[in-house]
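Removed: one protein chain of the complex. Kept in place: all other protein chains.
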Amino acid sequence: MLPKLPRDGLLELCRRMFLIRHFEESLVPLHDKGVFGGHYHLYIGQEATGVPAISCLKPDDYLFTTHRNHGHLLARGAEPKRLLAEILGRVDGLNKGKGGSFHSVAPSLGFLHSSGVVAGIIPLSTGTAYASKALKNGRVTVCLFGDGSLEEGAAPEAFNLASLNKLPVLFLCENNGKYGAGRAVAAGQSSSMAAYPLTDLPKAYKIPAQQIDGIDAGLVHATVSEAVEKIRGGDGPQFIEAQTVRWPGSETNWPSVPHPTDSSLAWDVSAVAEKAREWYHSCDPLLVFVRELVEAKQATKDEIAAIERQVKTEIAAAVEFAVASPYPKPEEAERNFFA
Amino acid sequence: MPAKKDDSTELIDLLRRMWLIRAFEEKVSALYAAREIQGLVHLGIGQEATAVGTSSQLKPDDYVFGGHRSHGHAIAKGADINRLMAEIAGRATGYCAGKGGSMHIAAKECGFITATGVVGGTIPLALGAAFAAKERRKGQLAMVFFGDGAGQAGPFHESLNIASLWKLPVIFVCENNGYAEFTPLSAHTKIERLAQHAKTYGIPNSTVDGNDLFAVRQAARKAVEQARAGKGPIFIECLTHRMRGHYEGDPAKYRELSQLAEWKKKDPLARAAKVLKARKLIADKEIESIEGEARALVEKAAAFALASPWPAPAEVDSHVTA
Partner (left out) sequence: MRELAYYEAKFEALDEIMAADQRVHLINGTFLSLSPHRQVFHNLQKKYGDRMMMPPISELGFCGLATGAAMAGLRPIVDLSTGSFIYEAWPQVANEAANAYSMSGGQTRVPVVFHLFHGLRGGGAAQHSGSPQAMLWNCPGLEIAIPSSPRDVKGLLKTAVASDNPTIFVDHTKLLDLRGEVPENDKPIPFGVADIKRAGSDVTLIATSYTVQVCLRAAEKLAKEKINVEVVDPRTLVPFDLAAILSSIEKTRRVVIADETHQSCGVAAEIAARIAETGFDKLKTRIRRVSTMDVPVSYSPPLEEYIGPSESRIIDAIRASVA
């Protein structure tokens, strides 16, 4: 379903989802050509969770995210060119080249820190929530992490602290481990987590927890906005598990694009290789959203194509900017590690 | 309720063992007050039934891991009280040649592998021993003791998860005495029963009266059967109370005297004796002589310990690496 938003709101969500999709796809050839090194993780296949969820927040709310952070930063409004420059380690990057993909931040947008250590941010999110409560500034913290984080001891420790102290934090778990052709299939039991469903873990601490279909933008939007409102009202922490089907491009050791995204795929996937076809047909949240917009007559196919063209132009310019940005001077390594 | 087909010798022996622990701990307390023992000691007075009830179901080659309050666990597993007392007194004749002290007891010969001063520190270790035991396929298992304070520590959760996933033969024994150091459990978490965490990870669990020797024994018997049959981990939560402070010297002002009085009425030794008397397995005179024997043995252990030499300074270089 579609989020309950006016048409321009819906189109803006659509634009941001396309932005994330084309940004992420642009990284693959850059990496494969050696323009940047190190590992990187793409948010493709999760756009309908991040974009509607983050749209529910206020400008001064805090967000914490993990190594899979590009989508979250872009959803929140970070400039694609500066994020790309950071991933390339250039001086015009968000972190001046010092963080790289895993640690991109944008404090003015509420992203104080990203951690590449699984579950590294979960205790931190209880901290900003604690501070917000103490300073009475009404800020909510959203902690975005994957299902793997729940295996780390840091997660239950943080849940306990959040629950005990009624901290204003939303734990938003993106479980992209759902395998299966159709969306009706719920995420199966993980081979590395004995608890099932995952919502049992926060529930043990009396934290209200629910599982939702992360591909349903409208459901994500409604669930997150309700949860955030409760948290802002002083109800204490909440937990949402949003389930998506893992993008086939992640299956290889290094990301690869099975088929470049184009809005026309929403109606015809015949050009996609058989292995990935089913995913693009039923599990791609961006294409699902696009189809629903058209079906609900909130946009025409042409309008959507136009949005996508504009996004592609923006991304191409971002790539040009980032590649042209210089590397930081080597001496910079010795500076700016103490305030 | 005790099972009907019990061997009376065995039950009396369990009472004897509980008295040995009680007498031992009381002597350690006295020696500490007399400054014959230094550092930190944490006594398990009041928690004897938990130690004895569970260990009674184990074999000598089963692994046991403890925490900072583990003198009783070691004794229940069969540790020699002379060497145990000597260790707590820091003497060369102690189990660890004076190197471990009260919180780091190791009595390998009887399967008590190690204790720890870090809350929950041995839980992952027990996992490892269970893993090795499983590989060995001889039906061995591992048992680990910890308190309610460990329930909020990350490694506890990680261990429950792994034990469940890999179906490891480990028995988690939580001695929930209501206090983690100086604060009640309610200040640490909203959960009242730690067995709930076991449930979250799909581990069979039970909560028992930790001061009822027979209830503990019964739960342990079932657990051991299951674990040895390869059915995976079990969690037993024993509700009990420590009659002393967190450590010797802790005035325990955080505890109501009325609470202490309530628990005195539930003293595990008195209750076990009462049951045995009611079943005509033992008379008052015998109970007295059991206490007397225990105290006599403990006196000998204390004398042995205090007469033992200190370790030579050069010993610091031994046992650093194998």
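Think of it as A and B in the order they're written, each chain with its own count starting at 1.
As a working rule, a contact is a pair of C-beta atoms (placed from the backbone, for glycine too) under 8 Å apart; a residue touches a chain by one contact, two chains touch by 3 or more.
These numbers were taken from a predicted model, which means no experiment stands behind them.
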| item | value |
| --- | --- |
| Residue of B:55, B:116, B:140 or B:161 in touch with the missing chain, whole complex considered | B:116 |
| Omitted-chain contact residue, chosen from A:117, A:271, A:296 or A:324 | A:117 |
| Residue among B:31, B:51, B:103 or B:294 touching the omitted chain | B:103 |
| Chain B residues that touch the omitted chain in the full complex | 38-40, 90-92, 94, 96, 98-104, 116-121, 149-150, 152-154, 180-181, 183, 187-189, 247, 249, 310-311, 313, 315-317, 320 |
| Contacts of chain A with the absent chain, listed as residue ranges | 62, 64, 93-99, 103, 105, 107, 112-113, 115, 117, 120, 122-132, 134-135, 139, 141, 153-154, 157-158, 160-161, 164-165, 336-339 |
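Going forward, only the chains that are shown with their structure count from here on.
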| item | value |
| --- | --- |
| Approximate Å spacing (C-alpha centroids) for the pair chain A, chain B | 48 |
| In the complex, chain B residues that touch chain A | 152-158, 160-161, 164-165, 188-191, 196-197, 200-203 |
| Residue ranges of chain A in contact with chain B within the complex | 151-157, 160, 163-164, 191-196, 200-201, 204-206 |
